[in-house]
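Sending over a structure as structure tokens; questions will come in a sec.
Excluded from the complex is one protein chain; the other protein chains are retained at their positions.
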Amino acid sequence: MTDKQLILVVDDDPDLVESISMKLESQNYRVDKAYDGVEAFAHIQNEKPDLVILDVMMPRKNGYQLCDELKKSGNYSDIVIVLLTAVADAVASTNYTHLDGKSTLADDYIPKPIDLDNLMQIVHDHLE
Amino acid sequence: MKLPIDGLKIYNSLALIFLRNDLCAHIREAFHRLARQRINVNMLTLTATGGRWVGAGCISLCDLDRARAVLPESVRQSDIIYPVGMLTVFPHKSRTRLFFQLISAFYERRLALYATASATSTLSFIMDGHRLEQAAQLVQTIAELPSHHTPFTSRLHVRQL
Partner (left out) sequence: METIAVYWEPQIKTYGIQVRTRLRLISLHLQTGAIPGHQLDFPAEAVRKDHRLMLVTGHIQADGCFHISMLFTGAGAAPVKDLLIPCQLEPANFNITAPVELIFFQGPHYADRYGIADAALYALESKQIDLLAAACSGSAIYLVLPEGKAQHARSALNDIFVVPLK
């Protein structure tokens, strides 16, 4: 076992998952990766992370659904969830609105494109 | 021993355009015209030698007719092949062994490989569209997927205005 905190990065863009993971590892966090909501939930059941960086728009199970499931569960409601989404000023229309995001029980909400340094600060603030 | 990977994706219905030793300025102009036609280049590989470029670019098959109208004259009919597909494995973790084992396996099974490119995490291969499933099976003889891996074909699409 290790004292390092575990962060699960969930996004259907493997390149972004890798970039975030490399940055987190350089900040001395342990990183687990998943590429959709179903896979993420399986990982969480296998080892409970301290924090989940969670994309919204994903196949099979989207970020809102997974966030809702975790926050309403008995076992996982204390996991910090930071939602990431491209639902910013750059998106003309979408099935996933800002309002949906802000009405979730997520602990933080960051529109893409993310600034990795800013994301690291947010992660650090939540896990301090 | 199999090499661990996190996932594998396959996308079909693509066309591949080979760029054969054309002037950089011509190819630049071609990309500009494709952009003006709102045609996405899903994958691109280019090598420059002495003011000329060789390479290949992939577009969606549904954009092919519009693309033909704006490509430079140097792109001949035989320089466009379709339907092709893209097989992507991730993460590559800078493993040369993963890359070479995959391309040698494709050649041993006579799965034609037309183009390849890596990104931060992904390693993508352009192949015949009708043989993507076979290629995906072959990858699994070399690479180990996790038990709850994301499905090979599930993908969301974002459209640019």
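We just call them A and B in the order they show up, numbering each chain from 1.
We take it that a residue touches a chain if its C-beta (ideal position, glycine included) is under 8 Å from a C-beta of that chain, and two chains touch if they have at least 3 such contacts.
These figures come from a predicted structure and were not determined experimentally.
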Requested in this report: Over the full complex, note down every shown chain the hidden chain is touching.
Outcome: A, B
Report task. Using the definition of touch stated at the top, determine which of B:M1, B:A69 or B:L161 touches the missing chain. Result -> B:L161
Requested in this report: Spell out the interface residues on chain B facing the chain that's missing from view.
Outcome: 18, 20-21, 24, 28, 31-32, 34-35, 38-48, 53-57, 88, 94-97, 99-101, 103-105, 107-108, 113-124, 155-161
**Report entry** Contacts of chain A with the absent chain, listed as residue ranges
**Finding:** 13-16, 19, 57, 59, 86-87, 89-96, 112-118
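Quick note on the criterion: only the chains that are shown with their structure count from here on.
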Query raised in the report: Using mean CA coordinates as chain centres, what's the chain A-chain B distance in Å?
Result: 29
Report task. Name, in rising order, each residue of chain A that touches chain B in their complex. Result -> 12, 14-19, 33-36, 38-39, 42-43, 57-60, 86, 92
Query raised in the report: Tell me, which parts of chain B touch chain A in their complex?
Result: 6-7, 88, 90-91, 119-122, 146-151, 154-156, 158, 161
